[in-house]
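Below are the C-alpha cells for one structure; questions will follow.
For this view, one protein chain was removed and the others were kept in their places.
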Amino acid sequence: MMMKKKYRDLIIVSGIAVMIILAAVYGKRRDAETQKELIEAFFPSSQYHIERVNGNKWKLSSSNLLYSGNIYIGEGKGYNGAVSIMVQTDHQGRISQLNIIANHETPSYFQKLKINNFLKTASQVKIGDYVSGEPIDAVSGATITSRAIMQGIRNGNTKGENIAVSNSFHPSFGILEFIIVALLIAGLILQVIKNRKIRRTIRWTSLIVSFAMLGFVYNQPITLSRIVAILNGHFPDIRYEFYFYLLLGGSIMAIIFTKKNIYCRSICPFSAAQEILAKTGRAKTFHTKYYRRLKYLQWGFTLGAILLALVLNNPGAAQYEVFGAFFQLTGTVILFVVLFIVVILSLFIYRPWCNFMCPMDGVFAYVRMIRNMISK
Amino acid sequence: MFPNSTILGPLFWIVMGGLYTISFTGFYYWITDSIIKMNWWKWLLSILWFLGLNITIAGGFTLFGEKEIRAGFWFLSVFGGVFIVLGVGLWRLLTSR
Amino acid sequence: MDEDNNKFNRRNFIKTAGLASGVIALAGAAGAGLAAGSNKDSYTGWGRTAYGEDQFFNRKPFLVDTPTYDKVGETRRIAFIEDLFKRNGELSRLLFPRGDETPLWSFDEGVEKLPEPLKTYYLEHPDALGEFRKAIEKSQEQAGTWDKYKHKYLLADAWSTAHASPIGGQGAFPPQPHGNPEESDFRGVNEETLPLKSPAHGSSLIKQIAYSFGASLVGIAKVKEDWVYQGYMRGVGKIDFEVPEHWKYAVVIAVPHEWDSMYANPTYGTSYDAYSKLRFIAGKLEVFLKEIGYAARSHVPPTSYEIAMPPLAIDAGLGEQGRHGVLVTPELGANTRLAAVTTNMLLEPDKPIDIGIKEFCSKCKICAEECPSGAISFTDKPENVIRGYQRWNINQDKCFTIWNSVATSHARGCRVCLAVCPYSRKNNWIHKIVREVDPRDPTGLFSSAMLAMQKKFFTYPGGQEYLPAPDGNNKTFGEAPDWLMTEEWFNI
Partner (left out) sequence: MIETANSSKKGNKLFALLILIAAALLILHLCMQTAELNPTCSKSNKN
C-alpha cells in the first residue's frame, strides 16, 4: 500500500513537470516565429525596406528621412516577464517611433498605466541617453513596467551596437524586505511556540501587518503569474524586487525544512483578509463530503492556468487571483463578482479562497509533494 | 428635489421621517420579541449602521444624478460591500451570548 | 383575550411595516441622492438667487496673514511679452500683416532678425518659437480636418461663438480704455462723492452689488506691484509705466463655466461663457463705481487687462494656485474664471486663505497626467522660480499648440485641466462634506483617501485621447450635455 502511494506520487510529480516543460518549450518556439512578423506589422514591406543586422538591430530605409535609420529590439523585465520594445531611430539617434511589440503584463493592469503618454515622453529623449541609465521618471503606480520599457530601449540599443554596460547587483533592503523577513521569522516561531496566548498574539500581529503592509501599502503577494514567469525563464529584476526572492525563497525553504506552509498560514495578505472576515462573521470550517473533489478541482485549475500561460508564452494569462481586486480595486468585472462571492462566503465559512480557489495552495502542495518524496 | 413644486419637497421629507420612525419602531419590536439583549452601544452601533447604509445609497445615487455612472457603481459596490460585511459582523455582535 | 390578540396583531403589523419602511426609506434615500446629484441648484454660482449665501465656504478658519505663494529672492513685474497672447499677437502681426502682401518676418530668417522685445524673449526661450511654429502648423492642419467634425460640434461651436460675440471688436463691453489711466479711469466719474461710513461698508456694498450683477465669488485685495504687467498699457501702447496711484484696490470677481459643458472639454466647452459674464459684471461694476464718484478700470479676459489675475485672487482670499496654474477656490475648484476692477475707493481688503491646495496638488497630479500637451509639471514640489516666486509653472507654448490641435473650428482652448481637477465639483451634499472636511484635516489622510477614490472611481481618458485622430479620439472627461450634442437635435 505504501509503495503504491509512493509510485503514484512519483507519477504525478514527474507528469506535471513534463507537462510544464513541454508547454514552456512550445510557447518559446511560437514566440520566435512571430518576431519578423511583428516588425513588418509596423513597417510594411510595401513602404519600408528592413534588413537584419543582428538579433537586436535592423536597418530601416524608406523615402521619409524620419523613418529611415535603425530599428532596435530589446527586452526589459516587466512585472510578469519580458516587455519587448521596438525603437526606431533616425540617423541622428533621435527616436521617431517607440512601440511595445509584446508584453506579458496583465492586461487590466497594463491599460491603467497611461503607457501611451509614457511612450511619448520616452521618445523625446535621444536613444543614447538610455545607455547610462533612466533619463525620464517612471510612471507612479507602474514603476516596474516603465522601468522595463526603458530597460528594453537600453537593452536593444546596447546589444544591437555592442555597447558594454555594467549591470551591477545591488539588492536593496528596504522596509518591504524588513517586513517580509519579520513575517517569515514570525511564521517560523509559530511552529515552535506552544503557549496559545503567545501564539495568538504573534499570529494576529503578523496577519494584520501583512494585511496592511503587504496588502494595502505594497500590494505584493506571490501571484501565479510570477511563478509562471519564473518557469518561463523570466526572473524578476533582483535590483528592484529583492523582496520577491526573499518571500518565495523563504516560503519554499520553510516547507522543505518544517513541512509547514507558513506563507498561506500567516504571510499572505489575502489570507489575513479572510481571517479578519471570518472573525467578523464567526465563520466555521466548511466540511463537505466533496472536499477532496473540490481540492482536485482547485489544483487542476492551477495546473491548467500554468499550462495555458506557458503555451501562450504569456505569464499574465495565468492571473486569476482576486488580490488586486480586493486591495487595489484593479481587475475585470468578473474578478470583482468572484471577489464579492468570496467576501460573502468568508463571513460564513473559514477561508473559502485558500481552501477552494487559491492557485498558490496548489503550487505549495506540489512543492510539499516533492519534498515528501525526496525525504522518504 | 421637485423642481416645479414648493410643497412636494417638504412633504417628501415628512414621509421620510415617518418611514424612519416606523422602521425604528419595527426594529425595536423585533428586538424585544427576540432573545437579543440590547444595551446603549448596541443601539448606537445599529443606528449608525443603518444611517451609514442610507448615506452610502444616497451617495451612490447622487453620483448617478451627476451622470457619473461609473463612479456611482464603484461607490455603491465598495461601500455597499463594506456595509454588508459590517452588517454581518454587527449581527453576530448583537446575537452573541 | 381579544385585546391581547389585537395587541399582538398590531405589534406584528408594526414589525412588518418597520421592515418595509426601512427598505422604502433606503429607496427614498436613493431618490433624494439622485435628485441632489441632478439638481440644477448644485451648479454653484447659478443658484436661485445671485446672493446664494448657502453656496459659500466659510473662510474664517483658514485665513492666513501671508498668502500661500512662496516668495524667494528678488521679485519683478511681468513683462507683457511674457503673456502668451500678447507675444503671439506681436509675432502674428509680423508673419501675417494685415493687407500687406509680404510678411515682415518669417521663421527662416531666424530669431536674430526679430524686433525687440521679441528677440530677447525668444533668445531666452529657444523652444517657445519652435512651439509657436508647430501651433500654426497644427492650426492649419486642424482647419483642414474641421470639415470632418463641424457637424458633430455645430452646437458647441455656435454656443461658444454666441458667448464670444460681445467680447471682440468695436462694440465690445466694457469698452477698451483710451488714453492715460489717470485720464481714462476718471472719465465720467461723478464729481460728487458722498463720505463713506467706513472701508468695511465700502467692501460690503461693492460685494453686494457685484453679486447682484451675477458674480459668484467676490474678493478684495490691495493692488500689489508685482502682479501688474510691464511694457504695455491699454489705451496708451507699449510703454513702461509705474503702477498708477489710483489703482489702490482691486475687486476680484469669479464665476464658473457652465458645469456640464466644462466637464465635456476640450471639444464641447468654451472659455467665452465665463468670459462674457465676467466682462458684463466687471464692466457694470466699473460704471457703478464711477457713478458713485470713484475712479475705476475693469480688467477682463481674454486679454484686456494690466494685472495678472490668479495671484491677485490669492491676495483677495478667493483661493490658492494649483499645479495647473489655475486658481483653485473651495467653492468652484479650478472651474473659476476671474476678472477685476481696480479703483481708488477706500475698501477693506480680504485676507488670503490656506486650505492646503499645495499639499493636495503635490500628491494628486491628475491634471498633469491628463494634459494633452504635457505642459503641466509632474514635480512633487513646485520647483520653478518665476519672477521671484516659487511655484509650478505650465509651459504656455505647448499648451497653446494643443489649443490649435483640438477638434474645434479654431483655437478655442482646451480646459481639460479645469475639468479633471478633483476640486472642480458642483455644490451638492456629498461634495460639500468633502469640501468642509478636507481643509480641516491636518493629517492629509482624508484627502489621500478621497484622491484614491477619485482616481479609482472616475474614468480618465488620458492625455492624448482628447485630441482628434490620429493622436486620439476626441474624448471628453465628462459626457456632453444633450443640448450641446448636435445629433440630439439635427440629422447629421
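In order of appearance the chains are A, B and C, and numbering begins at 1 in each one.
Here is the rule we go by: a residue touches a chain if its C-beta (ideal position, glycine included) is under 8 Å from a C-beta of that chain, and two chains touch if they have at least 3 such contacts.
All values reported here derive from a predicted model rather than from experimental measurement.
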*Chains shown that the absent chain touches, full complex*: A
_Which residue of A:119, A:246, A:264 or A:277 touches the chain not shown here_ = A:119
_Omitted-chain contact residue, chosen from A:60, A:100, A:127 or A:268_ = A:100
_Contacts of chain A with the absent chain, listed as residue ranges_ = 31, 34, 37-38, 41, 97-103, 106-107, 110-111, 115-116, 119, 284-290, 294, 297-298, 301, 305, 308, 312-314, 316-317, 319-320, 332, 334-335, 337-338, 341-342, 344-345, 348-349, 352, 356-357
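By our rule, only the chains that are shown with their structure count from here on.
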*asked:* Please tell me the distance, in whole Å, between the geometric centres of chain B and chain C computed from their C-alpha atoms.
replied: 39
*Where the centres are mean C-alpha positions, what is the separation of chain A from chain C, in Å?*
45
*What parts of chain A, by residue number, touch at least two of the other chains?*
329
*Hey, what residues on chain B touch two or more of the other chains?*
74
_Interface residues, chain A side, partner chain B - complex_ = 277, 280-282, 329, 336, 340, 343-344, 347
*Residues of chain B touching chain A in their complex?*
74, 77-78, 81, 84-86, 88-89, 92
*Quick one: which bits of chain C touch chain A in the complex? Just the residue numbers, please.*
365, 369, 374, 378, 456, 462-464
